[in-house]
Each structure stands twice: as C-alpha cells, then as structure tokens.
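There's a structure below that I have some questions on.
Take a look at subunit A:
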Amino acid sequence: MSAFFAVIRRDLILAFRRRAEIANPLFFFILVVTLFPLGVGANPKLLQTMAPGIIWVSALLAVMLSLDSLFRSDFDDGSLEQMLLSPHPLTVLVMGKIIAHWLVTGLPLLVVAPLLAIFLGLPEQALGTLLITLVLATPVLSLIGAIGVSLTVGLRRGGMIISLLVLPLYVPVLIFASNAVEMAGNGLAVDAQLNILTAIFFMSAVLAPLPAAAALRMSVN
Partner candidate 1 sequence: MSIIPAPIVRFYHKTASPPYFYNLSNKLMPWLSCIFLMLLGYGLYSGLYLAPTDYQQGDSYRIIYLHVPAAWMSLFIYVLMAVAGAISLIWRMKIADVVLISSAPIGASFTFIALVTGSLWGKPMWGAWWVWDARLTSELILLFLYLGVISLYGAIEDKRTASKAVAILALVGVVNIPIIHYSVQWWNTLHQGPTVSKMGKPSIHIDMLIPLLVMAVAFKFYYAIAMLQAAKVEILRREQNTQWVKKLLEQKQ
Partner candidate 2 sequence: MNSFAEFLAMGGYGFYVWTSYGIGFVVLLLNILIPIYQRKQLLRELALKQKRAK
C-alpha cells in the first residue's frame, strides 16, 4: 500500500516539475471546443444542441493525447523496469500511476468544463450532470487508455496506433456521458445513464489494471 502512494506522490511531483504536461491537454481541450463554433457557425441553438457532444468528444481527445505521458518517461529512463522487478504487485503500481495521471489530466478538465459549457450555451441545469459525468467517466478514460498505452509504449511511433486501439473502446463512455448531459439539459431524469457510467467506472477500475500490467511486462521484455 505504501508503494502505491509512493508511486502517486512521485508522479505528481514529477508532473508539477513539468507544468506543461498538465497545461497542454487542458489548452488542447479548450482549443478544440473553440474550434467548433468557428467550424459550424455561431448559431446559438445549434451550439446548444451540440454542446454535450462537443465537450465530450474534446475531452476524449484531450485525454487520449495525454496518455503518452503515462508510461513514456518511465520507459525511457528505465524506472519502468525497476517497477517490474520490485516485489510489489505490478497491478497496484499501475493503478497508482493511473490515478496520478487522472489527477494531472482528468481533474483539470473538471475545472474548465463549466467555462466551456458557458461558451456553448449549455443550459445551467445540465451543469451539475456535466460535472458528475466528468467525475465518473474521465477516470475510465485514463484506465482504458492505460491498456492501450502499455501495449504501445515499446514502439517509437505509437501515437497513431494508440488512437486506433483506444478510441473504439471509448465509445460507450461517450454515448452515455454525452447523452446524460443532453437529457439533463432538457430537464429529464438521467439516473439510468449515471448508473451505467458508475458500473463502467467500477468495472474498468477492477479489470483494466490487469491487462495493462500484462502488456507492460510484454512491452519491457
């Protein structure tokens, strides 16, 4: 357990030393969202109906782009190998790294999401639901992404492949999360969507570290 927290602390310290790593996905997220009105026109009604989808697709892409930082530097400087050799179970250490990654990339998205909701004219009653879906679903993105990243960390040019591996698996999250926000905007109940997202969250929290750890073992050897 102490190793688990040590991993989280170490990754957070490293991330704060390289602040760009925290800021980049965030700026990317805001930038993509700003591109949509420029692309489809500034019709407030259109933007309002598209808002949940725009925010969620952008969040998906932002998290996906940040995935590379999850294991890349550890792979390059050999500390990943140390982790594999350490007596602690690898799944626990991987889980620690995923949580640190979420704290650095997923959590900031929560902070700027209300701002973007205002940009796009999302109804205020949907704001709470937007935050809840982000809390439930961005960890899932990090968890599933960890599998993809650990499969490709050994590759020099894994960037394109990771999107092919990870984005199809993000589909359920996108569907339920953006739909919940949309329904909340119309003043409808969203219990079903939130329950499903919760189930997906717990399932991926339990299951995802296993293939991620197996894939890391394979990538390093």
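Just so it is clear, contacts are C-beta pairs under 8 Å (C-beta built on N, C-alpha and C of every residue); 3 or more make two chains touch, one makes a residue touch a chain; residues count from 1.
Criterion applied: all candidates are chains of the complex that A comes from, given by their letters.
Note that the structure is a prediction, hence the values are computed from the model and not measured.
Candidate 1 is the one, among 1 or 2, that touches subunit A in this complex. If you check the complex, the residues on subunit A that touch candidate 1 are 147, 151-152, 154-155, 157-158, 161, 164-165, 167-169, 171-172, 175-176, 179, 200, 207, 211, 214-215, 218-219, 221.
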